[in-house]
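Removed from the display is one protein chain of the complex; every other protein chain stays in position.
Chain nomenclature is as follows: A, B, C, D and E, assigned in order of appearance, with residue numbering initiated at 1 for each chain independently.
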Amino acid sequence: MNAREAGAVDAAGVKAAVLVEALPYIRRFAGQVVVVKYGGTSDHDALALFAEDIVLMRLVGMRPVVVHGGGPQISEMMARLGKTAEFVDGLRVTDAETVNIARMVLKGQVNPQLVAAINVHGNYAVGVSGVDGGLIRAEARNSSLGFVGDVTHVNPAVLHGLLNDEFIPVIATIGSDATGQAYNINADTVAGAIAESLNAEKLVYLTDIEGLRRDVDDETTLIRQTDADELDALIADGTIAGGMIPKVSSCIHSVRSGVRNAHILDGRIAHVLLLEIFTDSGIGTMIKGHHEETS
Amino acid sequence: MNAREAGAVDAAGVKAAVLVEALPYIRRFAGQVVVVKYGGTSDHDALALFAEDIVLMRLVGMRPVVVHGGGPQISEMMARLGKTAEFVDGLRVTDAETVNIARMVLKGQVNPQLVAAINVHGNYAVGVSGVDGGLIRAEARNSSLGFVGDVTHVNPAVLHGLLNDEFIPVIATIGSDATGQAYNINADTVAGAIAESLNAEKLVYLTDIEGLRRDVDDETTLIRQTDADELDALIADGTIAGGMIPKVSSCIHSVRSGVRNAHILDGRIAHVLLLEIFTDSGIGTMIKGHHEETS
Amino acid sequence: MNAREAGAVDAAGVKAAVLVEALPYIRRFAGQVVVVKYGGTSDHDALALFAEDIVLMRLVGMRPVVVHGGGPQISEMMARLGKTAEFVDGLRVTDAETVNIARMVLKGQVNPQLVAAINVHGNYAVGVSGVDGGLIRAEARNSSLGFVGDVTHVNPAVLHGLLNDEFIPVIATIGSDATGQAYNINADTVAGAIAESLNAEKLVYLTDIEGLRRDVDDETTLIRQTDADELDALIADGTIAGGMIPKVSSCIHSVRSGVRNAHILDGRIAHVLLLEIFTDSGIGTMIKGHHEETS
Amino acid sequence: MNAREAGAVDAAGVKAAVLVEALPYIRRFAGQVVVVKYGGTSDHDALALFAEDIVLMRLVGMRPVVVHGGGPQISEMMARLGKTAEFVDGLRVTDAETVNIARMVLKGQVNPQLVAAINVHGNYAVGVSGVDGGLIRAEARNSSLGFVGDVTHVNPAVLHGLLNDEFIPVIATIGSDATGQAYNINADTVAGAIAESLNAEKLVYLTDIEGLRRDVDDETTLIRQTDADELDALIADGTIAGGMIPKVSSCIHSVRSGVRNAHILDGRIAHVLLLEIFTDSGIGTMIKGHHEETS
Amino acid sequence: MNAREAGAVDAAGVKAAVLVEALPYIRRFAGQVVVVKYGGTSDHDALALFAEDIVLMRLVGMRPVVVHGGGPQISEMMARLGKTAEFVDGLRVTDAETVNIARMVLKGQVNPQLVAAINVHGNYAVGVSGVDGGLIRAEARNSSLGFVGDVTHVNPAVLHGLLNDEFIPVIATIGSDATGQAYNINADTVAGAIAESLNAEKLVYLTDIEGLRRDVDDETTLIRQTDADELDALIADGTIAGGMIPKVSSCIHSVRSGVRNAHILDGRIAHVLLLEIFTDSGIGTMIKGHHEETS
Partner (left out) sequence: MNAREAGAVDAAGVKAAVLVEALPYIRRFAGQVVVVKYGGTSDHDALALFAEDIVLMRLVGMRPVVVHGGGPQISEMMARLGKTAEFVDGLRVTDAETVNIARMVLKGQVNPQLVAAINVHGNYAVGVSGVDGGLIRAEARNSSLGFVGDVTHVNPAVLHGLLNDEFIPVIATIGSDATGQAYNINADTVAGAIAESLNAEKLVYLTDIEGLRRDVDDETTLIRQTDADELDALIADGTIAGGMIPKVSSCIHSVRSGVRNAHILDGRIAHVLLLEIFTDSGIGTMIKGHHEETS
């Protein structure tokens, strides 16, 4: 055996080891729904890596569901249309024109980009918004914010249909009320509500941080694993604040409502979904649900 | 019996007569797919009437499928974004930015308006575009036109799934090629291709004319009923021209490919779909397919 | 637009309005079982109108079930066979020969007439009696009445089979005991028992009166809507008496046993079933069940 | 072991032997349709024996279908109603009143007697006539005979439904034309047409003769087994004549149309159906179809 | 009628009577699971008779499951391999080599003989052992006995699959623990555990005794019918002892766990299974379960 052959055998051994390591996770997650909140970057390469992960999850028998927002793209389109974004307490004030722009950008721009990136691999993804099949019923959060909505009800029939037909639903986070009026809804919150309605195995947030920390300024305090009670405390003492609140609150609510685990991952790591799901080491922060304790 | 009562009985008789007249049509069309190309007006009242008709068709057991374009809305958004529409031989030259605007307007604005109008009556409609589930595969028609596409293949799996789950598909006429690049496609043509792929009972175009005429300037020459061969002749001699060509060509092709009948109706008449489908008198122009002759 | 055309448009408007009015009722009753007790006239035209209504109900997705008796026809046949009908307390004394004649007339004459009238429109109706598939198990009401039976058990398996196969069951009200002995049973009572066993949406009696009245002699006291408790009182104070007792008692029992509404309609009005079911105004007397209050 | 015990063991051996002999026939006929034309006696004991056989066939997995006429009972009822039966060439002239009497007697008297006799054993039998579900479409044979019909089409949907629901159809041989007009049809002919429409394994005629003979006057010439060609010859030379013609013609036609075997059995032998089907020796006359030769 | 013919008619009458006697039992046991513990003789003729009975049960719609051991064959093979069987308290001490021999003999010799005997009649039987599909999970009874196992769990998925595919499972009583280590398990005990896991109608032990006796030495004290409570008493007072304990204990446990009846039959009687199941007289000892009392 010469050096080249020895290298080949060695590479083969590594490949085999990775595949074998993935084995118990493939078995465990077969048929399970995993709801992934995509962070919303439009970067083409990042999108392509993300799409590969979603398709691999589907191919090994999982049932991924993608939820996305698109705040930056909405702001950019508003700017192009000469409309100034106005914020109250960090929430975008959403008049009738703004919610129409949001709907247009989310459903007509961001959503088809995600669908197209996935469908390069086959006819897998189907894009829907909360208005399709009455998926997300919403109501105004607060009259001063206009058409900023809260989820009042999720009707997952259209998702069940698509999942049974082996499609990957990609969800733009626009909801509507009984009159058909559209509302813009926080995508992190929608992801949690969707995960609960589907009794998902996992709810995964792809973010631009490494994970949650016990001390925001100390990178050595990354939380590998936690639960809803500790997160309640970290919110109460102000450790978790700002834009992380909707994500973390949704994690807390969903694991208390039957979702087995929630995850906050660093979306900047290539194939972070695969690494979290199919390897022993895990990655980012995992919030364990009650089911976890007894199984 | 006083006059009020007599009037009531009389009204009852009329109501009963209408319902009884509808009976054989309900029987005939039960379970049949009817593809309706909606003309694209955004007028709220017209949309509401149209939505009522589509829901009634669904309720009596038909399987309606809605196809729509949205040229005026695309042009308006292009104007707002400071982009000048350019046409070659009546076809919009579609550069990369233009096709993205078209996709955004069709999928993100026109499509959800239609879905919302239908879903006021229940969770019936689900909006899709040609990229969802790989529904419409397209290729460039002509390099000088940019991303103006022709349909190369229809993969109706996502429509079959939605129809089996008793949803009403509402289709925005954007297609894509194998790389995920979007194309803008003539909505009249897409309607025909969808009807063929679903082996539809009817293909219906809602237009702003009363129907086809043998002499364009003479309203007494309205064609009540015709067939593919006569329409070939009317195109050849120039009677049918301009914007009617894609509609009429799709009618011809579809009835020759298994669609039973095609219809060109006046979308300005309230509930024109109901009147065409459920009454003896018919309305507009009907193009009979080969099946019609033997049944 | 000339006068003829204006008239046509007007007629079209009326037709469309009727169809649109029917829309929410079609939606509401889709898939629901409606048990209709047919009053038993053999008049050919009345039968044809009735058959049209039943077929229309079926075509829009309802599941009608027809129950019929045939007292006059039984009496006529007894007379022809030289047999004198004898009554005790308004109930026909039914010896062995009489019950055989009743079975023969109901199953062999009245039932096939109804089936044939419906099947002019297609292969919809299938006639059964209570002996078929053990549908109606009966026992003697009272030894002095002979083979006059009360329903002891309904086994709706044969009806479920026919309804699942999309047939319209037409039921002759003969039951049998465990030995196969036939009994003649009051058709009004059977209709109620069948409605309960099928968890019907509606139980409808077609009669020769306009509806129930609070004062029998005052046509202005027609009861449009009532409930089981009020009807108990009206029976107790003698307002409801005679031949209406089995109908009204069955209405009371069935709405208390899960049937949503019962109706007493005037079968002399053409298409009275369609008018009751598919129009806003309603007709005759409606007895509301408990479900009605909460939905 | 004493004599009583020895006898018991011996009896046990006989019982076991009979059950074991039946084994290959049970296997062979599992799921197969067997159409049995019942000769029409109303004798209570004969009926009970016949019913036992039909139920046993059903219990071991066969799918029996019973067809019956009832000429004597029709004649008797006509006599009671003061109507004289008139015959032309051996066929009953059937005016409108006569066909109504025939329908009444067959569907309302003979059919429920058969159903009741079977249902003593459980809720197995469901009676239908040719008008139910459009089972038998008929036309007049000859205007001079009135409403004597020939079968023009069998629509076995109602039978498939009942068989799939594991019921035993019992068929009264009344058919109807498109207008719903009833016709009286020869029951032997109907049995053959039903057997063909169901692709039956066996068509069995229960008669009051031992079987077919090559020489009518010589009981030693009983035909154990024959085929369609020999029967053609026996009809041509007049050996088979009179009332046997419809039976034998139906046997010939049905075995040439896919029915595997036809049988002419002596209905006077107790449990003759069981003996024919489940024992090695066979009984009566068997007409082999083409399938038999190759299997 | 001559003597030969009279004899034939008489034989026919006997055959018909046996078939008719079997009728209610066929009805009662249709679709029911019957677990039969085969006593393990390798005698070719006995095996053939047993196989006929099992196939007949299957053909009339029952779902037989066969369980077998094979102690004598194991001992014989051990002797041939020069291995001395060692017993402690009547239980075979089972070292690693011994359990491998047991597995080899049961699964590789006795099981295929049974499968082959049944499959002479068709492709009915499929042999499995407790390791297949994880059917029988076991643990060591007692460290001094080595690999003698007790059943800790039955996973009947593989049996449900085979029964749904209309196969007859034949089960060799080898189980395994989580590491895949094989254990030899008492076949009488396994039969009971299998019957419970399948919610069987009957659990039948084929033995070499006539049945249980109240006084072992008095053949007139054969117990025809008993229940779990009486058997508890008979074990307590020592009437039932030795090798009958596992059988009787399994009968007691299984009828208390939902099995309707258990039977101890004399396997030396030809076709004893048929006689017990399909005749009125019954045979051997029947242990009634609680269900029996209320049905």
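Here is the rule we use: contacts are C-beta pairs under 8 Å (C-beta built on N, C-alpha and C of every residue); 3 or more make two chains touch, one makes a residue touch a chain.
Remember, it's a predicted structure, so these values are computed and weren't measured experimentally.
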item: Chains shown that the absent chain touches, full complex; value: A, E
item: Of E:Q32, E:S75 or E:N155, the residue in touch with the unshown chain; value: E:N155
item: Contacting the left-out chain in the complete assembly, out of E:G71, E:P112, E:G258 or E:G282; value: E:P112
item: Positions on chain E where the hidden chain makes contact; value: 80-81, 100, 103-109, 111-112, 115-117, 119-120, 122-129, 131-134, 155, 157-158, 161-162, 164-165, 167, 174, 176, 178-182
item: For chain A, the residues touching the chain missing from this view; value: 8-9, 12-16, 18-23, 26-27, 30, 52, 55-56, 59-61, 121-122, 269-271, 274-275, 278-279, 281, 283
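As a working rule, only the chains that are shown with their structure count from here on.
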item: Same vs different contact residues, chain B with chain C, by half of numbers used; value: same
item: Distance from chain E to chain D - Cα centre to Cα centre, in angstrom; value: 43
item: Two or more partner chains touched - positions in chain B; value: 122
item: Graph class of chain-chain contacts, one of line, ring, star, complete, other; value: line
